[in-house]
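Scroll down for the structure; my scribbles are underneath it.
Let's turn to chain A:
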Amino acid sequence: GPQDSKGSDAGSGAAGKPAKGGTLTVLNSNAQEDFDPARLYTSGGGNVPSLVFRTLTTRNRENGAAGAKVVPDLATDLGTPSKNATVWTYTLKDGLKYEDGTAITSADIKYGIERSFAAELSGGAPYLRDWLIGGADYQGPYKDKKGLASIETPDAKTIVFHLNKPEGEFPYLATQTQTTPVPKAKDTGAKYENHPISSGPYKVVKNEGDGERLVLERNTFWSAATDEERKAYPDRIDVRSGLDSAVINQRLSASRGADAAAVTTDTNLGPAELAKVTGDKKLAARVGTGHFGYTNYIAFNPKVKPFDNPKVREAISYAVDRSSVINAAGGSSLAEPATTFLPEQASFGHSAYDAFPAGRTGNAAKAKELLKEAGYAKGLTITLTHSNEKNFATSPEIATAIQEALKKAGITVELEGLEGNAYSDKIHDVKSEPGFFLTGWGADWPSGGPFLAPIFDGRQIVKDGYNFNAFQLDDPSVNKEVDEINKLTDLSAAAKRWGALDKKIGEQAVTVPLFHPVYKRLYGEAVKNVVISDWTGVLDISQVAVK
Partner candidate 1 sequence: MSLVEVSDLTISFDGAAGARAVDGLSFTLEAGAALGVVGESGSGKSASAYALLGLHRGTGATVGGSIRVAGVDVQAATDAELRALRGARAAMVFQDPLSSLDPYYAVGDQIAEVYRVHTRASRRAARARAVEVLDRVGIPDAARRSRSRPHEFSGGMRQRALIAMALACEPQLLIADEPTTALDVTVQAQILDLLHHLRHETGMGLLLVTHDVGVAAESVDDVLVMQSGREVESGPVADVLGAPRRPYTRELLSAVPRVDAKRATPAAAPDVKGAVPVPAPRVAGGGEPLLEAVGLRREFGRGSGRVIAVDGVSLTVHRGETLGIVGESGSGKTTLGRMLVRLLDPTGGSLRYGGAEIGSLSDKALRPYRRELQMVFQDPVASLNPRRSIGESVADPLRAAGVLDDTRIRSRVQELLERVGLDPDRYDRYPHEFSGGQRQRVGIARALAAGPELIVCDEPVSALDVTTQAQVTALLAELQRELGLGLVFIAHDLAVVRQVSDRVAVMRQGRIVEQGRVDEVYGAPQDPYTKQLLAAVPALDPALATVRRAARKELAAA
Partner candidate 2 sequence: MAEALLVKEAGVAAAAPASGASSFWRRLRARRSAAVAAVIVALLVLVALAAPLLAGIEGQDPTTYHANLVDSATGGVPLGSFGGISSEHWLGVEPLTGRDLFARVVYGARVSLGVALAATLLQVIIGVVVGLAAGLGNRFVDQALSRVTDIVVALPVMVIALGALAVVPAGFPRPVLIAAIVGLVGWSGISKIVRAQTLALKSLDHVAAARLSGWGGGRIARRELLPALAAPVITYAVLLFPGNIVVEAALSFLGVGIKPPTPSWGQMLSDADTWYQAAPTYLLIPALLIFITVLALTVLGEGVRNALDPRVASRLRIGTGRKKEAGG
């Protein structure tokens, strides 16, 4: 549950007060291939980019649930909405500078957002395009020199956004790197990512092998007085990526030399490694545990028989054995059973429910009963589509666990395992979408909106591109409720209603939530001030000290 995220190991690390200085080493699997603020997706662009890019607002860098709050960054506050939340106005703090000492202006932020519309710099989240007036047709500043009229910069400190509908969660959106200022004069288009201009505490001094090796050093023009969130203890950040995950965990557990001051921002402990780490007290003390809002679930497509029959979907919901699914996902330390679609954190508005109580190991009897009612007394054969990527989420182990559980209820499951691209193309295209498949959804920010709307809002069904509303649910009451909640600028009030909406949808058995992953990550012996928020679920390197 949510209380876990305040767990004793978060906020730990080596003893003693954190101090400035030293080099923090980051050992990663994946290179920072995209380092252009226009192309990054998650809030702050993830851990490393957030050291270089400041945004209008940002995540609160605190442990657990407190870390799921949005706080001001470049802006003085979370923004001033118009009465119906369609116009948002931000004012920049004083004394903001780039790494070359020039001042950051609101025009640079506007330009940064405009760039993200260019086809050359695709990759960001869809919200700006969907929400800003004229966003859907705008092609970016390279093609369309006039700019986007729905963003106004009346002066160098003020920026105003005009939205095509009420969006109470705009402050969350403003955490994304598209709101990072980019000085137009320094923009080199597709090449900008080689050396993006820093507005944060560190600047890029080395970027080799397409983001495989990064070295960041202090940006002397950054002023801690304007930035309450980033602590910036180390003098230098050395990012080495492309490493094998087993090797990363070996290095972190050995913690030799420079690795003592090392962390990873993308590599979890796998089940086999966890088994070893748990047996060693010293190592166990160096594991950070976090919860990122993510749900792994089974999706149904009612256009495929027999999933049009709610009884069949319910039967499957009852038959699922969550304990063997969780074992297949790495065991109870790495996954928690899910009966709700929303992750179990207050910020999402989670309200507990279990629409089809299957118990720990599934309720085969109830499932059989339902199948009988549905006219499948003699059993049923269906195909489960999954990916072959070894990710403990949509991978074959999970699929076989479900196959085994459904067998007990008289359902024969045939598996269709696909290579990564084929899987992704297949499940996201309404024309090829299978009836029954494994998938997952994570939060773009810790709120119910981006968690529920793309999956269940009928207006988000994409007919000729990647579609995420797998059920193709187009329920006017659901759509209406989404619109209603979006109007709220009181985020905690909104959260409650998201929770209620989740329950309402959950009762229709349009998905079978399986589990929420738990992140366990090792860090080096010398690492201090470990902060893991519920927003990211992983150690925040802007807080880490190595002295």
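Inclusion criterion for the candidates: all candidates are chains of the complex that A comes from, given by their letters.
As a convention for this text, a residue touches a chain if its C-beta (ideal position, glycine included) is under 8 Å from a C-beta of that chain, and two chains touch if they have at least 3 such contacts; residues count from 1.
Note that this is a predicted model, so its numbers are computed, not measured.
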Out of the numbered options 1 or 2, which touches chain A in the complex?
2
In the complex, chain A touches candidate 2 at residues 246, 269-276, 278-279, 321, 323-324, 326-328, 330-334, 361, 387-388, 390, 396-397, 399-401, 403-405, 415-420, 422-423
